[in-house]
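Here's the structure, in structure tokens; my notes come after.
Here the complex is missing a single protein chain, while all its other protein chains stay put.
Presenting chain A:
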Amino acid sequence: MSLPQPPGDDGAAKSPGPAAGAETVAASSGPQAKKQPPPEKPSDVRRRSRIILSFWLIVLCLGLPIWWQTTSIYRADLPLHEMLEWADGKACRPVFPLRINIQADSLQDQEAQNLLRLTQHALDDLNDFSGHHLRLQLSPPPGHPPESSDRESALTIRLVPGDTATASLDPHEPVLDITYPPNAIPTATSSSSSLATYVAGQLRSTFAEEQATISYLLSTSSMPSESRPLGLSPESAESLAKRATRSLKYAPTYHLTFSLFTSGPLPSSWDIGAAIADYMKPVLTVLSPIHNFTIDTQVQLYATPGVPNEVLNKEDLSSFVNAAEWPLSPSIGGAPTINFVVFVGNQTIAGERAESEHANTGESAAHSWLIPQWGTIYLLPLPDGTAHLSSAALKQPLLTFTSHLLSLLGAPRSGSLPLRLSTLGRIRSADLLLRASSTLGSLARLALALPSISIPSSVADGVSTTMLHLRRACETLGGAEGLAHARVAEAEAERAFFEKSMVGQLYFPDEHKIAVYLPLLGPVAVPLVMGLINELRAWRRRRRERRERGRGKKME
């Protein structure tokens, strides 16, 4: 900028310069000889101030907001506080009220009511976990149409008079048959009864595993400690943890893949369709209210296992599946795949067995093992030259697969099948509820931790849908409706958390911003700021002069 500075800017710099020949002569005689410019008109001074003021106004009122608007990252409003509350378990206390019908046709109504009251007392004394609550009720006498509450009952106790007190679970229906000796009926006045204690004890042992599982789920989540039960021994916690890691994530549909792998060219065909229909379909039919299953089968020859050893040690079992060569790719579509592999070869498992608690059938124990969240492998030794596997030869593998399927789905180990399945539904809804809540919490913490992450409105929508369904699931916990709501909530929470567009602008480093802004903002800002500073100085000097002038006038 070769323009001369306005006068009076730089009062100190009055030294001579070689600007012109005439000036050097004048300058050599002293600084006093410097020619002063004529005084400025006040209107010019005012105009300059206005110009500078308007530039600054434009920059501050137009430039800055536009810049802010165009470069800011869209962050939809998330109900962070509520999300964290869900994650901390403050928004919902998972309570499973279980209705248990008592069917006592041989008892008088009064006697039955009395027994019910006593048993309920005994149960409440035994129970130390408020989340899991057993509520007894009398079932309507036979002949009456069942009410709606009847269908929701988890278990029916059928009291039948007999010689001694015995209890047995019906294998096909959720019914507990209890026989009682005739003298055990409590009288209307007695405050305790051996029969009531006995029934309460039986109920408690029936639901012990479910209670333990749910309390384990709660204890691993970040729920507050008051809703947690106290008594979980380390051993049982460990076995529950093992089971929890083994079971697959909940999905409405599972894809079952049955594969026959052979180390050589034979056998190349099997009667798997018939075998599944005979040995596995019954269980799949029972499971159908909770899960759908799709099935496919394949035959693969010349399969080399990942471990070449003839005798497999426990360490070899995990690397037995040759993931690089065996075509066990997961199915496309949303459903997770469970693999059931029959391997025909001469490998055997060393030692007595790998996972003894799965030895439902003693014979199969030495041949199969379960791979957590993946499936089962069954080693089938066959005489050389068998070209076809009949349905009968597949019986043992398929029975093993069936029992492993239940544990892969997370069903409890004890109890009759219908009871195990209804328990499975409750465990699943608790699990989904806790998962969805913790995903919400993670999302909230992520949004707090990364201020530069963008949050599209779809995430906010997902969060609100999740919370809506979570609330409904919490209200209807324990029933089929609660499971459905928990499922939707979990899916929505996952979708919101893994929103793709949130990752896009995560890394936009500050160096880039400097490289883009500096070339423009630097050269523009310097004249603006200098102009403002000069103007402020000039304004201060003018004020001082005016004051001095005013004082001078007063003095006169």
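As a working rule, contacts are C-beta pairs under 8 Å (C-beta built on N, C-alpha and C of every residue); 3 or more make two chains touch, one makes a residue touch a chain; residues count from 1.
The rule is simple: contacts and distances are computed from a predicted model.
In the listed set "Mitochondrial import inner membrane translocase subunit", "Eukaryotic translation initiation factor 3 subunit B", "Gpi16 subunit, GPI transamidase component" or "Large ribosomal subunit protein mL39", the entry agreeing with the UniProt name of the missing subunit chain is "Gpi16 subunit, GPI transamidase component". When the missing chain is restored to the complex, the residue among A:P182, A:P265, A:P383 or A:G552 that touches it is A:P265. Across A:S43, A:S72, A:T164 or A:S329, the single residue that touches the chain missing here is A:S329. Touch with the chain omitted from the figure is made, among A:A91, A:A167 or A:I295, by A:I295. By the touch criterion stated above, the residues of chain A touching the omitted chain are 1-10, 13-20, 22-23, 35-37, 40, 44, 48, 51-52, 55, 257, 265-266, 268-269, 272-273, 294-302, 325, 327, 329, 331-333, 515-516, 519-520, 522-524, 526-528, 531, 535.
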